[in-house]
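Reading through the structure tokens given below for one structure.
For this view, one protein chain was removed and the others were kept in their places.
So, chain A:
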Amino acid sequence: MLLVDFQKQLDHFSLEMQFELDREILALVGSSGSGKTTLLNCLAGIVHPDVGTISLNGQEFFSGGQKPLKIQKRKVGYLFQDYALFPHLSVEQNILYALSRGTDVSHITELTKILGITGLLGKYPHQISGGEKQRVALTRAMAVQPDILLLDEPFSALDDANRDRCQDELLRIHEKWQIPIIFVTHRIADAEKLADRILRIEKGQMTEQTVY
């Protein structure tokens, strides 16, 4: 269970978030610059709130007045906008980057099959398409078996066919792994297709919550 209740002052407004999330898929919608990515960054530990609390499955990520939990200890899978694949490493090296030798990689082998990227393992990021990058980045995020998955505009660079395919794959991953997933999107259709709940954020405020 993810518990979020915090405030963070941004340049032009204050980001104020309060919600709970079980093993569901939550879509964040809202106009650009409304604070959606900052929310993901706060959950991942890249930036920190000013006051409040964030906890996941009883583990405190942030609690006002205490030292925030390090990013490395949060077990967060984060798919950045534009995917941020390491350009000097092959697809396989990207996916296995954080794993030490001898680690059981059966879940990764399965993921590469589900996502259809087995044939890309020897290639470099600049040699693969946008849709392939997205699937590689998703596999990489899942490789460390995270307790929560954060996706920042995961479908924005994809054409319709690739978008549908990636969305179906995300649903399969969620069904199998059963972890909370939060994704940012501009397309309400994506949110309606995938999410159990939709949270609209405007100028840092939660303006609307839809539960399906």
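One rule holds in what follows: contacts are C-beta pairs under 8 Å (C-beta built on N, C-alpha and C of every residue); 3 or more make two chains touch, one makes a residue touch a chain; residues count from 1.
By definition in this document, contacts and distances are computed from a predicted model.
J.: Determine which name in "Ger(X)C family spore germination protein", "Cell division ABC transporter subunit FtsX", "Molybdenum transport system permease" or "Sarcosine oxidase subunit gamma" the UniProt entry assigns to the undisplayed chain of the complex.
T.: "Molybdenum transport system permease"
J.: Give the residue, chosen from A:P68, A:P125, A:P180 or A:G204, that touches the chain omitted from the document.
T.: Answer from the full complex: A:P125 touches the omitted chain.
J.: Which of these touches the unseen chain: A:L10, A:I114 or A:V144?
T.: Within the whole complex, the residue contacting the unshown chain is A:V144.
J.: Among A:K8, A:K36 or A:R74, single out the residue that touches the unshown chain.
T.: Reading the full complex, the residue touching the unseen chain is A:R74.
J.: At which residues does chain A meet the chain that is not included here?
T.: Interface with the chain not displayed, on the chain A side: 44-46, 71-78, 80, 82-88, 97-98, 124-127, 133, 140-141, 143-144, 146.
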